[in-house]
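Before I ask anything, here is the structure I am working with.
With one protein chain withheld, the remaining protein chains of the complex are depicted in position.
Take a look at chain A:
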Amino acid sequence: MSDISFTLNGRPVSYGGSATDRLLDVLRDTFDCKSVKCGCKEGECGACSVLMDGKLINSCCVAMGATQGSDIVTLEGFRTTERYKVLDKVFAQFSAVQCGFCTPGMVMAAESVLAQNPHPTEDEVREGMSGNLCRCTGYNAIVNAVLAAAKEGNGLW
């Protein structure tokens, strides 16, 4: 039986452990992607959100076997992009970060929302980010930041 091969942040990698291991744990412990947070391990909080083949997923709910041949992007990879620079700026500008634990997942969810819909309404942002919980901000600052990113990053998404 061969290793599990996939692309992580643009780099081909392989994993020799069990197919039932959690993507969340492997990203943190094997590949040192510490942006990926463990909040609930049941798909309820979004702190472990990453992109898998371009789609937002909860890495706690993915078995390693399902990553075979796929393209995984975590915040560590996304932060090198122009889109990230816009989100970084507006999250700071709107004080959309307090304790910061949910923030990597929020940024990945924001990227997913804007990639599908470059000019979302407020309701569409709230729906798109509805799987990401934040105990600090009360959400308005985050939603406003994403709406501002849509304006400032015009043409990037």
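In the analysis below, a contact is a pair of C-beta atoms (placed from the backbone, for glycine too) under 8 Å apart; a residue touches a chain by one contact, two chains touch by 3 or more; residues count from 1.
The working rule: contacts and distances are computed from a predicted model.
**Q** Identify the UniProt protein name of the omitted chain, choosing among "histidine kinase", "CO or xanthine dehydrogenase, FAD-binding subunit", "Imidazole glycerol phosphate synthase subunit HisH" or "Amino acid ABC transporter permease protein".
**A** From the listed options "histidine kinase", "CO or xanthine dehydrogenase, FAD-binding subunit", "Imidazole glycerol phosphate synthase subunit HisH" or "Amino acid ABC transporter permease protein", the omitted chain resolves to "CO or xanthine dehydrogenase, FAD-binding subunit".
**Q** Which residue among A:77, A:128 or A:153 touches the omitted chain?
**A** Considering all chains, including the one not shown, the answer is A:128.
**Q** Considering the complete complex, identify which of A:55, A:119, A:135 or A:151 is in touch with the unshown chain.
**A** Looking across A:55, A:119, A:135 or A:151, the contact with the absent chain belongs to A:55.
**Q** Residue-wise, where is chain A in contact with the chain that is not depicted?
**A** 1-4, 17-22, 41-44, 46, 49, 55-58, 60-66, 68, 109, 112, 127-128, 130-133
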